[in-house]
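Worksheet: one structure, shown below.
Of the protein chains in this complex, one is absent; all others appear in place.
Labels run A, B and C following the written order; every chain starts at residue 1.
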Amino acid sequence: TLQHIFKEIFKANLELQEDDHRKALLVSRKKKPDNTIVMVKGEAIGDGSQRFIAGPCAVESYEQVAEVAKVVKQQGIKLLRGGAYKPRTSPYDFQGLGLEGLKILKQAADEYDLAVISEIVTPGDIETALDYVDVIQIGARNMQNFELLKAAGSVNKPVLLKRGLAATIDEFINAAEYIMSKGNGQIILCERGIRTYERATRNTLDISAVPILKKETHLPVLVDVTHSTGRRDLLLPTAKAALAIGADGVMAEVHPDPAVALSDSAQQMNIPQFNEFMSKLKPLCNRNL
Amino acid sequence: TLQHIFKEIFKANLELQEDDHRKALLVSRKKKPDNTIVMVKGEAIGDGSQRFIAGPCAVESYEQVAEVAKVVKQQGIKLLRGGAYKPRTSPYDFQGLGLEGLKILKQAADEYDLAVISEIVTPGDIETALDYVDVIQIGARNMQNFELLKAAGSVNKPVLLKRGLAATIDEFINAAEYIMSKGNGQIILCERGIRTYERATRNTLDISAVPILKKETHLPVLVDVTHSTGRRDLLLPTAKAALAIGADGVMAEVHPDPAVALSDSAQQMNIPQFNEFMSKLKPLCNRNL
Amino acid sequence: TLQHIFKEIFKANLELQEDDHRKALLVSRKKKPDNTIVMVKGEAIGDGSQRFIAGPCAVESYEQVAEVAKVVKQQGIKLLRGGAYKPRTSPYDFQGLGLEGLKILKQAADEYDLAVISEIVTPGDIETALDYVDVIQIGARNMQNFELLKAAGSVNKPVLLKRGLAATIDEFINAAEYIMSKGNGQIILCERGIRTYERATRNTLDISAVPILKKETHLPVLVDVTHSTGRRDLLLPTAKAALAIGADGVMAEVHPDPAVALSDSAQQMNIPQFNEFMSKLKPLCNRNL
Partner (left out) sequence: TLQHIFKEIFKANLELQEDDHRKALLVSRKKKPDNTIVMVKGEAIGDGSQRFIAGPCAVESYEQVAEVAKVVKQQGIKLLRGGAYKPRTSPYDFQGLGLEGLKILKQAADEYDLAVISEIVTPGDIETALDYVDVIQIGARNMQNFELLKAAGSVNKPVLLKRGLAATIDEFINAAEYIMSKGNGQIILCERGIRTYERATRNTLDISAVPILKKETHLPVLVDVTHSTGRRDLLLPTAKAALAIGADGVMAEVHPDPAVALSDSAQQMNIPQFNEFMSKLKPLCNRNL
């Protein structure tokens, strides 16, 4: 019984300490109860409306990006994604067009008045990227590339941070803290599936991470349905789940001709598929919140 | 190029063979394109309407079950769950009331005209259970207890089969096939989270499994939000996701006083919480299908 | 600082309680500091000498088993394994010869004065098996088939308990406790690989589990190199690691003609491979302890 009393005292004490620690994080909802709204070229991410981000996996040519940008615009989407620097498992796979890719993205986006989201993979490229992108994406493989996080935290530009391949939610939150601790609080979190034993999907979409991240932090949370599933036939159902569980938006990949895409051909939608995807999802937005 | 031709021929060939193999499974949608509808005391599971299953983790007393049964009935739910045989990690944890528990469940269910779902853990108890339960549950730890699957397949009673702790979707489908191959096709599948490295939740809810199972099999698919998350605060958001992605129903645990529950106290709802849970979910049913 | 004092008090307290809980387990080394030695037909398992268990994955015919028994005997091994009841993912895979298989095993073992180890998968078969086997094996898929554990705990016969496909070490220890709590302390633990994301091997051999199990319990610990790796080329190196880390023995599969084996053909050794395997390992036994 004495032990029991000690135990209860200690439990309370421990919880208090953990609370304190989390409260100390700048990204924590305990530090700032109100939602952070990230403004991207006039579009508010995290304001209660559910948004979409779409575009090809990799930038391959101006024509390819422009074709996608046109349909993205037609669907009323503001945010165009595209990979210029591609982190690939093998050094002999297509590595992206680099700066040339960023220029193509910007050209196509300007034409259709869209905002550009693109991944940057090395601290030295952050400065250059500022001229071309509206949101700096930090990819799953770089979620704990702390020098990159610090560099992204030192500029005045929104950052979309993807969860690492096998990162815990706690590590994900701390990675965001690296960015915010350098002064940049315009952070969008993105759940993109985690690595598990299951092989039916490319990764396992951890849908529960969305409400946990919304509860623990004040940052907007998106779901990347393309990389989490790796299967075109699962994009629509998982996007429905993401909207229903309260994600601030959905990211998906679309390519004019996925069969000849230079990367990830099995999981991108073609344009008619994308139009159908959007027509099914739009009526579901902002209904469950 | 000769190699390339061979390759294409062979790919087609391999896919054909895999298709053949899956077509051969009795639970496969290729074998039977139409949805299986499992009738439980007049309630149709898998007919396009989304259903709920609720009840305490473990049967503890008649009073406890009756109190839950009453509110389950009030919420318009037909299916009452409760554990009489509890598979527990430690032999010194509460192991359930056994046959006495089944009798309590039946008494309370009869009083409120509900159907009973309860887990059976050994082949020898299947026959006895037929007098007390409307649905035989086979739990996660027994998903590959093949003798139990065969025994459940040999009786004329619906079976709710839970996915194993770390079972692949393919193993899950084959476990269902064990039941159906013995003659019993009244099978309901239940996704209940898988074991991963993530520690923020008890298990990781594999929400993508729902559309995959619906596509690969003709069986109804439920989501157990309680065991997949292990967190009371995630029951509502994950249930929304389950309904949105097209699950045929949601299973959740409710207890008159979770704090004193003999098992899983941290994840059960009390009665007011359950009423609020239902009031939020009912308007979302059958909207996205 | 007051908080800090409380914290230190509480840490000590918590550790004390956890210690108490573990001490309470019958399988715990805290309960019984001395090693348990399991006697199998005159062979001592866990006495400090490192032993081998070998035999085919599945019993297919008397000739097949006898051929293996002969070479097992020649290698100075006492323990012959073979599967009569085979838990298989698909109901249409070879399910084993059942009782007929046990009879074949016993006949061949008697001829060469060997002890028989074979898996039993359902409580009802334990009694019958007592006439044919010297060690009851409980397989990975049944590690939490608690009724089977209790049945094996109620007889006077050694039990080899395999770690579950995705069981934690803590769950593994508690599964052994189910057996011992029923009165049977002749338990041999067997690490056989765990399910992870890595696909280069069938499972991931958790070699660290061996010293942890030796430290936490007083039971002998074996390593099944066949199922943990699923690759014939890894049997020898992983067996070396198992011996070096202090396992009480190594289990491996050998088949007269693996290419035509009815199960697991890719991972069994043929007889010359097995002879080479043994000739490389014997000089390494009992050297590092």
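The working rule: contacts are C-beta pairs under 8 Å (C-beta built on N, C-alpha and C of every residue); 3 or more make two chains touch, one makes a residue touch a chain.
This structure is a prediction, so every number in the text was calculated from the model and none was measured.
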TODO: Based on the whole complex, identify which of C:27, C:40 or C:169 touches the chain you can't see.
DONE: C:169
Open item on the list: One chain isn't shown here. Among A:142, A:186, A:238 or A:268, which residue touches it?
Closed with: A:142
Open item on the list: Can you say which of A:52, A:132 or A:178 touches the chain missing from this structure?
Closed with: A:178
Task: Positions on subunit A where the hidden chain makes contact - done: 24, 87-92, 121-124, 141-142, 144-147, 165-166, 170-171, 174, 177-178, 181, 195
Open item on the list: Give me the subunit C residues in contact with the hidden chain, please.
Closed with: 166, 168-170, 194, 196-201, 204-212, 215, 228-229, 233-234, 237-238, 240-246, 284, 288
- [ ] Spell out, residue by residue, where the missing chain touches subunit B.
- [x] 3, 6-7, 9-10, 13-14, 17, 166, 195-197, 199
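One rule holds in what follows: only the chains that are shown with their structure count from here on.
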- [ ] May I ask you to sort the chain touch graph into line, ring, star, complete or other?
- [x] complete
TODO: Please work out the Cα centroid separation of subunit A and subunit B, and write it as a whole number of Å.
DONE: 32
TODO: Round to the nearest whole Å and give the separation of the Cα centres of subunit A and subunit C.
DONE: 45
TODO: Identify all positions of subunit B at which a residue touches two or more other chains, and write them in rising order.
DONE: 166, 170
